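To start, I am sharing the structure in question, which I have written as structure tokens.
The complex appears here without one of its protein chains, the remainder shown in place.
Entry: chain A
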Amino acid sequence: MKIDWASLGSVFGVSLVVTVGLVALFTLGIAGLSRRERATAQGGSATLAVTGAYVCFAACAAAVAYGISLIVA
């Protein structure tokens, strides 16, 4: 009996990194948007935070697109 530890390990590693990375990116994006919400409430603006947020979301969207391409392929 041969257990394929290598592929199990890579599944574990990839899943861990991708999940944590994606959630972190997404949370940062949301934090950026919340900052804008607070800033507008006080009459200011938060251009940097908003730009950062959209970069984060774009990265997440790319990951989703990659996921779909994996499913379709």
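Note that a residue touches a chain if its C-beta (ideal position, glycine included) is under 8 Å from a C-beta of that chain, and two chains touch if they have at least 3 such contacts; residues count from 1.
We take it that contacts and distances are computed from a predicted model.
S.K.: Among "Lactate utilization protein", "Peptide/nickel transport system ATP-binding protein", "succinate dehydrogenase" or "Phosphate transporter", go ahead and choose the protein name stored in UniProt for the chain not displayed.
M.R.: "Phosphate transporter"
S.K.: Extract the touching residues of chain A with respect to the undisplayed chain.
M.R.: The missing chain touches chain A at positions 1-4, 7-8, 10-12, 14-16, 18-20, 22-24, 26-31, 33-38, 60, 64, 67-68, 70-73.
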